[in-house]
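For reference, the structure is listed below as structure tokens.
Removed from the display is one protein chain of the complex; every other protein chain stays in position.
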Amino acid sequence: MAENFEPKIVAFLCNWCSYAAADLAGTSRIQYPPNVRIVRVPCSGRVNPIFVIKAFQSGVDGVLVAGCHPGDCHYQNGNYFARRRFALLKRLLEYIGFDNERLHLAWVSAAEGGKFADVIREVVESVRKLGPIEKLVKRDEVLKDGS
Amino acid sequence: MKKIIEKAKFADFVGTLLSDYEVFAPVKNENGLVLFSRISSPEEIFLDFRNSKKPPKEFLFPQVETLFEYEPGKVKVPSVEAIAQRRLFLCVRPCDVKSFLILDEVFDTEEFQDVYYVTRRRNTTILAMGCVDPPSTCFCTTFDEMGPFSREGADAFLVDIGDRFLIETLTERGESLPLESLPDASDEDVQTAEDVEKKAVEKVDRKLELSKLGEKLDGMFESPFWDALHEKCLTCGVCTYLCPTCHCFDISDEALDSKGRRVRNWDSCMFPLFTLQASGHNPRPTSKERMRQRIMHKFNYFYKNYGVYACVGCGRCVENCPVNLDIRKVLEGILSL
Amino acid sequence: MNPYLPRLAKIEKIKIETEDKMLKTFELSFLDESERKKFDFKPGQFCEISVFGKGEAPFGIASSPTEDGPIMFTVNKAGVVTTALHNLYEGDIVGLRGPLGNSYPIELFKGKNIVIVGGGFAFTTLRALTVYMLDNRGEFGEITVVYGARTPGMFLYKEELSDWERRDDLKLYLTIDKPAEGWEGKVGLVPSVLEEVAPSSEDAFAVVCGPPIMIKFTLPVLDKLGFKPEQIYTSLEMRMKCGIGKCGRCNIGHLYVCKDGPVFSYAQLRELPMEY
Partner (left out) sequence: MEVEAKIREKAKELLESKAVDVVIGFEKGTLPLRSTPAFIRDSSETDRLVWNSFCENNLATYLNKLKGQKVAIVAKGCDSRSVVALAVERQIKREDVFVIGVPCRGMLDRRRIEEAVGFEILSALESDGKLVVKSVDSERTLDREDFLFPSCRSCRHRNPVIYDFLAGEKVEESEVDEFELVREFESKPPEERWEYFKKAFEDCLRCYACREACPFCYCEECFVDSSRPKWIEKGLDETDVQIWHIVRAYHHAGRCVDCGACERACPMGIDLRFLTQKLNKDVKELFGFETGLDPSVQPPLSTFSLQDPDDFK
């Protein structure tokens, strides 16, 4: 089952670096899996951990949070705050037994179109191995969407 | 009629009930909480309890209930059959049985009948059990015709008289219970049951005199009594969520794209959103107004509207309040003004 | 009959009432025609309108029982449901539950002079009452309407107001808070205009709806004009969920605004605690 399972990935990309990297990957015709749905945020520091948890609850199989390399942040320290926030969130989710490889974190600068594609490929493959999400996802026959 | 169920044969008796009814009885769950839950075998029943943590009200007026589901252009109400099975509440305490009668006043009015509550209520047989050893937090005898052995509202009544139960049927629904194979109760059994009852009634000595309560409450809406009272209240929902007579609820929609459902959840007058208006105005912004509303509702407004207090003296709010804000002390404070 | 089940209704028409676009009037018609016949209501009653997926909220019925066809509601964009309503289009489906609550005491008003005092966007059920009285004009005495708004663009039902101005069997006084160019009508707050108009309290009833600050200053004026508390009625708004006196939140004292109201006389309100 795992081979033809197409995971749904949500990626929170910071506008100045990782979103720009996604653009660059596109303009450079670099291929990467289409599973990712991109949410553009001003900065990785804008990503509230509840966004990530809410995504998992809605049935998203994997989440990527990407920002500028430390020191490159357009707002100086947004990514430093994100670094602390997601260090704690990742360990807390792991602690409660949630399969932690569903949450991926990456620094991708605006010039790293190639790295962006690699990161997406890596995220999709690692989540594909885990199969559809079971923990924290709302199982609700009425509210189950079509797929 | 009065019959005897040997404790040794109680499991068989419950077995026969299970074949005719969905049976809900006190069960001790893995986390050590005694809760009423649906049982599939007699062994699950746990009788060494004073009262359940959550009141059995939750099976007539569930904490979460789907009112209807909807899709674009279509509203689907849950079929009445889904909630109309024959059910039996086993070993319910008299105070909780009385709470059903109080909830009936709200949900079963002829102008607007709450079909969800009324359907369940009309299909539920109530086999109550007297409190042989009522704890000190109980004050049910405060309310008229209420006590550890009051039978009002029950279809049949169990009294624990040592190695056996005396079961007394009170309504025809009670008579329709499978009691034929049980021996009749001897006069001696009946006498023992009466002694047990007398002892228990005396034990509930925290009896408040409420005759003047309504008139006192009428005059004290602006009284400084409320300022002193509310300060330690945290405005959490414990007292309302564990109360057998609290009936307030919230209605909200849960949706995914174009499909969804409308759900009714328990609500609490202690919560910030209870009376918060879209304009931002909230007639009851702090714990003072909310605590005053809780007391006024249960002991003044409800009495004015329905002629009965919205309290059965079960003591759950007394036992579980995180700051030990004891409603009996509140009432005594009001009565002494 | 399940009291929580809304009937499906279609939005026939949406009209923007005010210049700031925060108020829109919706005309709703039942999908099932037979429901409309059963839907007999009186001025002052309200309905719970459902936007499926967002929730339900109470709105006064703005149309009069004498107007058949779609039922009119004017909605101020404030919360989740009202914002959702404002985002809908003509032809969309909503839910409608009602009529709920009591109404203005029409029987009591018959043969009497009626003074209607409205402020801001609280003119919905007052419109229903006024239109009802105009359609049964003979049954009522003198009708005086004092309606104030912040600016000329903030009046509701502007076309009808101009029709009413031309009628001789209705005294209409429109006022705005501050002078605005192109406006010849009165300028000033409702209480002061009411004092100036000074309708007689003889054999009369007053109906007051508007923001609390307006009511606070209107009552003393009515009192000075000789209106006793039992001659003054108002319609109150509270947070509501069930609309049928069960969910426990909209009470003032022992009365529920949804079931025992929303229309109360001031004699009633004086007996109740000031908690609204």
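Chains here go by letter, A, B and C, matching the order in which they are written, and residues are numbered from 1 within each.
The definition used in the following text is that contacts are C-beta pairs under 8 Å (C-beta built on N, C-alpha and C of every residue); 3 or more make two chains touch, one makes a residue touch a chain.
It should be emphasised that the depicted structure is a prediction, and the values quoted were computed from it without experimental measurement.
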Residue in contact with the excluded chain [from B:F68, B:F157, B:Y241 or B:F302]: B:Y241
Residue of B:S181, B:N265 or B:S279 touching the missing chain in the full complex: B:N265
Selected residue (touches chain absent from view) among B:K53, B:R173 or B:H281: B:K53
Chain A residues that touch the omitted chain in the full complex: 49-50, 53-54, 57, 67, 70, 77, 80-81, 83-99, 104-107, 119, 135-140
Contact set of chain B toward the excluded chain (per top definition): 29-33, 50, 53-54, 63-64, 133, 135-137, 228, 231-232, 234-238, 240-242, 250, 252, 254, 263, 265, 268, 271-273, 286-287, 318-320, 322-326, 328-329
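Simple rule for what comes next: only the chains that are shown with their structure count from here on.
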Most central chain, Cα average position: B
Chain B-chain C separation of Cα centroids, rounded to whole Å: 40
Euclidean distance of C-alpha centroids - chain A vs chain C, Å: 51
Sites on chain B at which at least two other chains make contact: 255, 260
Partner chain C, residues of chain B touching it in the complex: 67-68, 70, 72-73, 75, 77, 106-107, 109, 111-115, 221, 247-253, 255, 258, 260, 262, 264, 267, 269, 274-279, 283-284, 289, 293, 296-297, 300-302, 304-305
Residue ranges of chain C in contact with chain B within the complex: 1-6, 8, 50, 52-57, 78-79, 82, 93, 95, 237-239, 241-242, 244-251, 253-254, 273, 275-276
